[in-house]
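Rather than the whole complex, this shows some of its chains in their spots.
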Amino acid sequence: MEQLLGQVAVRFSRLPMFPFFDLAHYTASVMSLKEQRGAVEISHNSPIACWVSAMICCFGGSILSSLMLAEPPVAFLGNTTSVLLASSVWYLIFYCPHDLVYRCFAFPPIRLMVSGMKEVTRTWKITRGVAHAHSHYKNAWMIMIVIGWARGAGSGLISNFEQLVRGVWKPETNELLKMSYPVKVSLVGAVLFTMQHINYLPVAKHNLMFFYTIFLVVTKVTMMLTEHKTSPFALFEAALSCLFFGWEPTCLKAKGEVRLPNNGTSTACDLGDSGKKKHAKKTE
Amino acid sequence: MEQLLGQVAVRFSRLPMFPFFDLAHYTASVMSLKEQRGAVEISHNSPIACWVSAMICCFGGSILSSLMLAEPPVAFLGNTTSVLLASSVWYLIFYCPHDLVYRCFAFPPIRLMVSGMKEVTRTWKITRGVAHAHSHYKNAWMIMIVIGWARGAGSGLISNFEQLVRGVWKPETNELLKMSYPVKVSLVGAVLFTMQHINYLPVAKHNLMFFYTIFLVVTKVTMMLTEHKTSPFALFEAALSCLFFGWEPTCLKAKGEVRLPNNGTSTACDLGDSGKKKHAKKTE
């Protein structure tokens, strides 16, 4: 049984992301963008700003990690196939007559599948980011965590600047001040994969990938199905907050917040479920 | 006749930009900066912020393309002669007693000549940007377009951050949301020169440079003389917009906008004529 699971994990870890999982990632990202306030108007008034915004949503992780490692942030444009794929998705979702493509993907079962597949790409991005940082900086585990995190949750972390392209500026909030669930889970993933990479974690890489992905997909689907906004980390965070950052008042306050966690303010690109149902109801 | 034209084009394409055309570029850029609201006060209260702002206007293309290709964005400071030339122009235009130098260059015929010469530098910047990107990324035509565009219209594209240096922040607008004419024409140029570079366009480089420059100068001079704000691309844009991004309402809206195009909101550095006459009247 264990051997079978091991084989499944190995096979899973060799799964190619291109083209289906990448397509799902582009679709989920662009749909979240379309659900942002004002995005549809911008798509008509200024297709180029809309396209740039969509590309930042789709390739945000690559752009952010390139900036951090002083590699060309436009390098992703060199991968013509991916960019054309993402552009096609953007075009179909924003400009298809009668909004057909958007409505099709907004159909709950399809959306659920697309969101689940998008989560799978997150694992791949984090592991690639960690390995890439390791190839530049041997054993600089902090850089590995940061790059893994940036790859996994890049579009969320640079959402302030993605919004700026669309003429929206919300300085009072950002993904560091109020982390959305995808940004949190990417950070956890980056820490885990970095520990695995420098052999602090006695787990094989394919097993970690397998179980982390399952955790990602299951929590994502559960959160979408139950419309439950509470992060699965809420209790853990509260405990950690109490332990490290809390003398009494904070601790009490933190405990109080567990009941009303504020993860609903996720950003355009990494938002996967919170805005969708309201919007879906409106458009249908 | 054709041979003669070819010879003229070859000679033209070997024209050195330094020092006269570069000087015209610095002059036009710094004058546009001075015509921005609040720039004169800042030049007296904080000469350093004003100088930094002027350098971003003069070398914005180089800064932006360096950032995109992960090359040192301060590299332009290594070209001491150019920076000293631009700084002298900045000093004379902002601080000359009785505003003599500014008034001299604001004299319409001189301004017309300076603006025309500035447009010539645009062609050179775009071709150099495309060639530079090609030397890094073989056949990555999207990167070539982006770098050529960034070089040609850099100061416009980063105008939000140039304004930030002067304490001005206008997030609701940027050159992607509402492209000014120079940014548009640079994009068209970048596409053309990239196509020529990868042999998709059956034109010799010197011919393309020659005719593109003539188009740039003629449209610029015409727009300045007639105070006509309509971009020569307006009809073409409307058609494109109808074809690709338009089902009925957008298309109608786009057609309606052709009569009232809003290209007047050009930015500090690439603005060449819109602000000039009003200001000139005030100062005289």
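So that you can tell them apart, the chains are marked A and B in the order they are listed, and the count of residues begins at 1 in each.
Simple rule for what comes next: contacts are C-beta pairs under 8 Å (C-beta built on N, C-alpha and C of every residue); 3 or more make two chains touch, one makes a residue touch a chain.
For clarity, every value in this text was computed on a predicted model and none was experimentally measured.
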| item | value |
| --- | --- |
| Whole-assembly copy number, given 2 chains displayed | 3 |
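We adopt the following convention: only the chains that are shown with their structure count from here on.
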| item | value |
| --- | --- |
| Angle (degrees, nearest 5) of the CA superposition of chain A onto chain B | 120 |
| Cα-centroid distance, chain A relative to chain B, in whole angstrom | 37 |
| Residue ranges of chain B touching chain A (in the complex, touch as defined) | 67-70, 136-137, 140-143, 146-147, 160, 169, 171-174, 176-179, 241, 244-245, 247, 250, 253 |
| Parts of chain A lying in touch with chain B, wherever the complex brings them together | 42-49, 52, 66, 70-75, 77-78, 80, 83, 95, 97-98, 164-169 |
